[in-house]
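All protein chains but one are shown at their positions in the complex.
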Amino acid sequence: MGKVLEVNNLTIHIKTHKGIVQAVRGVSFYLNEQETLAVVGESGSGKSITMKGVMGILPKNAKIVSGNVMFGGDDLTKYTERQMQAVRGSDIAMIFQDPMTSLNPTMKVGQQIEEMLKEHKKDMSAEQRKTRAVELLALVGISNPEARYKQYPHHLSGGMRQRVVIAIALACDPKVLIADEPTTALDVTIQSQILDLMRELQKKIKTSIIIITHNLGVVANVADRVAVMYGGKLAETANVEDIFHNPKHEYTKGLLESIPKAQEKGHELKAIPGTPPDLMEPPKGCPFAARCKETLVVCQNYIPEYYECGENHKSACWLLDQRAKRGVSTDEE
Amino acid sequence: MNKSDIDISMFQKAKVSASEKEHIAAPASTVLADAWVRLRKNKAAVVALFILIAIILLAVFAPIFSQYSFSATDYENSYGAPNAAHIFGTDQFGRDLWVRTWMGTRISLMIALVAAILDLVVGVLYGAVSALMGGKVDVVMQRIIEILVGIPHLIIVILFLMAFPAGVGTIIAALSITGWVNMARLVRAEILKLKNQEFVLASQTLGTSKFQIILKDLIPNTVSVIVINVMFTIPNAIFTEAFLSFIGIGLAEPQASLGVLINSGYQVLRNYTHVLVFPAMVIVLIMVCFSILGDGLRDALDPQMRK
Amino acid sequence: GFTGDDNSKTESTEKGGEASGEKETSGEVLSVATNAEVKTLVQWAASEESAFTVNNQVQEGLFRMDADNKPQPALCDTYEVSDDKLVYTFHLRDGIQWSNGESITANDFVFAWLKQMGTEATNGYSFIMNDYIVNAQEYSEGTAKAEDVGAKAVDDQTFEVTLKSPTPYFINLTTMVMFFPVNEKFYTEQGDKYALAPENMLYSGPYTITEYDPSVGVTLAKNDKYWDKDNVQIADAKIRVVKDAAAALSAYQAGELSQVQLDSSNVTANQDNPEFGNEIDFRTTYIQFNLTDPVVGNVNMRKAIAMAIDRTALTKNILADGSAPGTGLIADGMAGDGTKTFRELNGEVTSFDPAKAKEYYDKAAEELGSAPSEVTMLVADDSVTKAVATFLQSELEKNLGLKMVIDTKTAQGRGELMDANNYQMGLTAWGADYDDAMTYLDLWTNGTPYRGNYADDTYNSLIADAKSQTDDTARLQDMLQAEKKLVEEDVVVSPVYHRGSATLTKSNVQNLITHPIGVPIELKYASFK
Amino acid sequence: MLKYVAKRLVYIVFTLWIIVTCTFFMMKNLPGTPFDAERFSIMTPAQQKQVLEMYGLNDPLPVQYVKYMKNIIHGDLGTSFTYVNKDVADVISGRLGPSALIGIQAVLLGLAVGLILGILAAWKHNSGIDYFTMILAVLGVSVPNFVAAALLQYFIGLKWGILPVGFWTNWDCSVLPSIALSFSATAMVARFMRTEMLDVLDQDYIVTARAKGISQMKVLMRHAARNSVLPVVTILGPVVVNLMTGSLAVENIFSIPGIGSLFVDCIKANDYPVIMGITIFYAAFYMLVVLLIDLVYSVIDPRIRLAKGKEDES
C-alpha cells in the first residue's frame, strides 16, 4: 500500500481583527491507498482548516505558514491557483458538513454536478455530461435520478442533498475524498445509509477517504486508521482498534469515556471538564494540559513530542515518556 | 526544544485550578468601552470621527468667533475671491462665505440629525412592530407605508411650507413625514428574519413583554442594517432640503443650509467657483466621514464582527 | 402685462445647428431660447411671454413693431382716424393670405377680437379691449350683442373700430398678440384641437410652425404665403425651452443657441465680449404695501422703507445685468411728451436717503407707539426675486435697523395671499403692455387688496381725467401727477428696479431685435452675416 | 401564482384609491388657484364664472371628488388646465418617453457599474480596491446630482465637446443625463452588493464550489454574484421608479422634456388634473414595479414561494 497523500508539519495561521489564530500547528499525517482515515477531535481543533489547507481552499485571511502537502510526488502548497484548480475536484474532492447549505440554492442539482465535469472533463459533450450526471445520481442511490436532475436543492431532503454533494465529489473519480463531517446534520437512519454508501463507493471507485467526524460510532464504523486532533495539533494516530481499545493519549481516553455506556446507566458520565484552549494564545505546553487529569508540570511548559506506541500508533503525551513513568512511581513512593 | 533541557522534576503532577479550565482569554469590558476599543483600531473610522468632530466644532464656533455676521452684506465686495479677510471668499451680497458655510453646516447637520433620530425612532419602531405583530396589523401598516410613499412628497412639503413659515423647523417637519419609511421597511424585513430565532423564543418563554423583546432582542440585532440605512438617510435629508431650495421653496434668506449654498454656488459655477467649492467640499466631507464612521461603528458595535 | 414675478425672458438665436450638435454650416437655423414652456398657443388663453413670442413670429396683427419699437403697418395697409379720434378704419393689404392660401379678411379680426372679449378668454387680457372699444365691456358681461361692439368688418378688406375715448396709443395696442386675427372657419373645424399641433393652426405671420412641443419649443419655417416674405431673411428658426440659465449659456457656447441671456454672475466676465449686448425692459419690480396693515399702513413707515433702499447698489452689484434703479414706477425710456421720456419729465419720485429714511422711521415708530419688531415681505420663489428680497432685507436692517422676514411662496401662492389681503408687503412686478404710462397707473384705481387696497379719490379722478382727455399735454400732466401721488406722496408702492437684460449674440447674427414691451423678441428682421 | 397576483392587484387598486383620495384633497389645499390671482382678478365676472365652470371648480369639493372618481373609473383623467385643451394622458405620455429612457439607462448603468464595483470590493475585501470602491460609492451619494450634472455638462459637453450639452433630439442627448442620474444608483448598488456578497462568500456552497476546482471567476460570477444580486434587486425597486419618473434638476440642466419638471411645474401652477394624473401614474407604477420585482425574484430564486414567503419580506 503506497501513500497517496502525505501532510508534513502543516502550520496554518488565520488573521483576525483580534489577532492571529494558530489554527493548525504542525500537523503531519499520511493517507494510504484505498484507506479510510478518520480525523476526530474537539470542535475548533483545526480539523477543517487542515483539510482546507490540503485542498488549497483556505479562507482569504488564512495562510499556510510552513509544512507541505505531498500528493503524487508534488508539493501542493507550492502549486499556483490554476494548478490547484486542476487538482481540486478531479484528484482530491471534498464533501462538507451541512447538506442544507453546501449546495448553491439557485442552481439546479444537475447543473451543479455537471459544473464539475465541465471543468475537469473538457472532452465530454453536453449529452455525455448529462448522462454521467444522471448516472452519478443513481450511483449515490437517488431514486428517479432524471427527475431529480432538474430539481433545485430545496426540493430535496437533507439526506438526498448530502447524496448529491457526494455525487459531485465523486464525479471525476478522485483519488482522495475528504469528507468533512458528512453526516453530522443527518439522522441516525440516514447517517447509516450514507456511511454504507461511502463504504460501497470506496470499493467501486477505489479511492482513499479522509473522514472528519465527532461521532466515535461513525469512526468505529468506517475507519481503518484514526487521527485525533486537539488544540491545533495531532494528539494521537493509530489503527482504529488501537484507538478504541488501547488509547494512549489522555484526551483520547477522556473522549471515549464521555460516551454513555449502557451498563453505566444511572451513573454520572465521565465528562472532560473545562473548555478547549484558545488558539489565539495557545498554551505553551500541551494544549490538553489544562483539562487533563494527569497533568504534569512538564505538560504545562513543554509541547510533548510523538511517542511510538506500536504499529502505526503515535501519541503526543508526556505521560508516555520514560521519565514520567518514573516520576509517577516516585510519586507513589 | 531540546529534550535534555527538561528536568526530571518537571514530571510531577501539576495543580490545575478549576477557573483555569473555564478560562476565557480576553479581558472583560463594557459594551461601549469594547466598541470604542474596536473602533479605535479602525484608522479610517477614527480619522473620519475626528474630521466630523472638527466640522461640528467649526459649525458651532466658527460663526461665533468670526468678525463677520452671516447676514452682513458688503455690496462693494460681491463674489470676492478667497483672501486673507474672507477665507472662503464672499457671495453675491458680499457676505462672508466662511461664516455662511459653517452656519449652513449647522443647519444641515441639524436636519441630518433630526432625520436620523426620526429614522431611528419612528422608522425602527414602526418596522419592528409591524414585523413582530404580523398578520392583519402588519398588512395594514404596510399599506399605510405604501400610501405614504405613493402620495407625492412635493405636495406634502409645499402644503407644509404654505401652512407654516419657511424655516428649518418646517422643512424638518415636512421631511419627517416620509423620511422614515425606508427604515421601517428594512427593519421589518430584518426582524421577520430574526423573529423566529431561538433567542427571541427564549425571551418569550421567560415571559418578557413584546415591547421589551423589540427593544432588547430585535433592534440591537438589526444594528448593521440600521446603521447602513442611516448612512443613506442623512445624505437624503440633506439633499431633499437642497432640492427644495433648488426648486425655490427651501429656507428663507438670510438663513442658509449647505444645500442652499451649493445651489446658489452651482448657479455661478462658471465664474465664481469658490462659491460652490467650499460648501460642496464640506458636504462631501461630511458624507464621506459619516459613511466611513458608520461602517466602522457597525463593525465596532457588533460583538461577533465579521472576520 | 402680468409679468408678476416670472422673470421669464425670451431671447437668443442660434446660428443654425441641429441640436444634435453637429457643426452647423453657418447661416442655417436661428435658434433662440425661452426659459418657460410654451404651454398653449391659443391667443386668448396664453398669458406667458414664451407663448407671445411664438405667436408673434407666426401671426401678425394690423401693425407690427419695427426695430425702433414704432408700430408699422402690417396686415393693415392704410388707416384713417375720425376727427374725434374715436373711429379707426383699417384697410387691409391686398392679397394677404393664411398659410393655407385662404385670404385674411376683416372678419377674421372681428372673430378673434370678440373671442378675446368673450367668456372663453382665460388669459385675463380682455381689459385691453374692453377698456377702449365701444360696448366691449358690455359684450364681455353679456349685456351687449356682438353686432353692437365697436369692431366691425365693413367689407372683407375694411375693418372699423370705434373707441370709447381718444386713445393716442391705440395703434400700439394692435401689435399685441390679443389683436391678431383668427380664421373662424378653420377654428370651428378644429374644435378642441385648435392650436394643439402645427397642423391645427393657420399662420398669418413671417413663419409657420413645423414642430411644436410645449416643453421643447417650436421649430419655425419661413411662411411663403406671408405678404412680406421677401424681407424675411432667415428660413429656419427655433425657439427652444431652456429652463436653466447656466445650461442656456452652455448651449450658447456649444453653438446650439444663437443668443443667450446672461444672469448677473456672468455679466462681468462677458462685458468685454464683442457679442455682449444690453437692453432695458419696460418693466418695473416694486414693493406693494398693504395699506390696511397696521405697520405699513403708516405712510411714514412706507416712506422710511422706500428711502432706505439703495437701488443703485442693487442694480450695480447684485443684478449687474443692465437693470436700472427704480427711481419711479414708470420705466426708463417710456414715452413722455415726444421729446423727453416720462421719467425725464417726472424725475426721481423715489430716492435713497438713509438719513431721511431713519427720520421717517422714528416718526413712524412714534406714531405707532413702538418700532415694529419685524416686517414680512412676500416673495415668489424664483432666484432673482429672492436675491432682490435678500438685498432689501439687508438694506432695511442696515439703514433702519428693521428686521425683514422673507416669506417665499410659489408664484401662485404669493398671488393668492395677496389677493386674499393676507400680506404685509409683496414684491411684485408689472411689465408695460404698451408704451404709455397708463399701462401702469391704471392699475391702482380699483382698490383691490392685490393693489394694496389703495382707494384714493384724487388719484382716481386724475386717472379718469387723463383717460377722457383729448389734449395730449393735459393728459400727460395728469399722469405725471398721478405717479407722484402714488409713489412719492402716498408711497403705495415703492419701485425697486427696471429689468434689464444682458445678452450674448453670436457675431454672425444681426438685427435680432428685442422689444422692451409686450413681445420681447422679433425674428422677422434678423439675418445672418 | 395567478391568484397571488390577483390578490396583490386588488391591494394595489385599493391602495391607489386611498392615495388618489388623499392627494385629491391635499392638492386642493395647495397655495393658489390654477390661475394667476392677478389675472383672475381682472377677468370679467362672466369670464370668471366660465373659467371655474370649465375647470369644474365651482362645485363643492365632495362633488368635485365624486365627479373625478367617476371619470377615472371610465379611464378619463381630464384635461390639463395649463396645457389648454390637452388631455392629461397626452401631456403625461408625451413627457414619459425621455424620462423613461434616461431612467432606464441610468438604472442599467448604475446596476452594471455598481455590481462590478460591489463584486470587486467584496472579492478584494479590505484591500485597496475595496476602499477605493467604497469611497467612490460614498462620493456617489455625497455629490448632489445637479452639481454632478452641471459638471458633466460643462466638461464633457462643452469643454471637450464629446456629447451634446443638452436638448432632446437624438439618443446622444440622453447619455450625459443618464450618467448624472446613475451616480446615486451606482453607489447604492455597489454598497448593497458588497455587503450581500461578503455574506454570500461566507456561505458553505461557495466553499463547495471552490472545492470543485472551478476558476475563481466562475465561483464569483456563477455562484456568489447571482445569489447576492437578488436582494439587490429588491432594494432596487424604489430606485427604478424614482429614476424613471424623472428628476427635475437633471431635466432642467439638460433641457429635457421629462416628467420630473412637468410635475414640479404643475404643482407650482396648480394644474390639478395633471398633478392627479402623475400621482396615479407614479403610485401605480411604483406598486407594479414592486410586484414585478417580487415576481421576478420568485422566478430567479427557486426557494421563494410566492403565495406565502415573499409577501412577508417585501
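Labels for the chains are A, B, C and D, by order of writing; each one numbers its residues from 1.
The working rule: a contact is a pair of C-beta atoms (placed from the backbone, for glycine too) under 8 Å apart; a residue touches a chain by one contact, two chains touch by 3 or more.
Heads up, the rule we're going with is that contacts and distances are computed from a predicted model.
A.B. asks: Any idea which of "Na(+)/H(+) antiporter subunit C", "Phosphoribosylformylglycinamidine synthase subunit PurS", "Probable glycine dehydrogenase (decarboxylating) subunit 2" or "Oligopeptide ABC transporter ATP-binding protein OppF" UniProt assigns to the chain that's been left out?
C.D. replies: Missing chain, UniProt protein name: "Oligopeptide ABC transporter ATP-binding protein OppF".
A.B. asks: Which residue among A:240, A:286 or A:316 touches the omitted chain?
C.D. replies: A:240
A.B. asks: Consider the whole complex, including the chain that is not shown, and state which of A:216, A:229, A:298 or A:316 touches that chain.
C.D. replies: Of the listed residues, the one touching the omitted chain is A:216.
A.B. asks: Tell me where the left-out chain touches chain A, residue by residue.
C.D. replies: Residues 42-44, 143, 157-158, 186-189, 191-193, 195-196, 214-221, 223, 240-241, 244, 254-256, 258-260, 262, 264-265, 268-273, 275-276 of chain A touch the chain absent from view.
A.B. asks: Tell me which stretches of chain B touch the chain missing from the display.
C.D. replies: Looking at chain B, the ones touching the missing chain are residues 19, 22, 24, 26, 28-31, 197-199, 201-209, 212, 216-217, 220-221, 223, 303-304.
Assume only the chains that are shown with their structure count from here on.
A.B. asks: Report the chain ID whose CA centroid sits closest to the centroid of the full protein CA set.
C.D. replies: D
A.B. asks: With centres defined as the mean C-alpha position, give me the chain B-chain C separation in Å.
C.D. replies: Taking the mean C-alpha position of each chain, the two centres sit 49 Å apart.
A.B. asks: Using the average of all C-alpha atoms in each chain as its centre, how far is it in Å between chain A and chain D?
C.D. replies: The answer is 53 Å.
A.B. asks: Between chain B and chain D, tell me the centre distance in angstrom, where each centre is the average of that chain's C-alpha atoms.
C.D. replies: Here the centre of chain D sits 24 Å away from the centre of chain B.
A.B. asks: Would you please write down the residue numbers of chain D that are in contact with two or more other chains?
C.D. replies: Answer for chain D, listing residues that touch two or more other chains: 30-31, 150, 154, 267-268.
A.B. asks: At least two other chains touched by the same residue of chain C: list those residues.
C.D. replies: Within chain C, the residues that touch at least two other chains are 246, 381, 409-410, 413.
A.B. asks: Help me check something: in the complex, which residues belonging to chain B touch chain A?
C.D. replies: 1, 3, 6, 8-14, 16, 18, 20-26, 38, 41, 305, 307
A.B. asks: Quick one: which bits of chain A touch chain D in the complex? Just the residue numbers, please.
C.D. replies: 52, 55, 57, 60, 81-82, 84-90, 93-94, 96-98, 101-107, 115-116, 119-120, 152, 154, 165, 168-169
A.B. asks: In the complex of these two chains, what residues of chain B are touching chain C?
C.D. replies: Residue positions touching the partner: 71-73, 75-76, 78-79, 92-94, 158, 161-162, 165-166, 247-250, 252-254, 264, 266-272.
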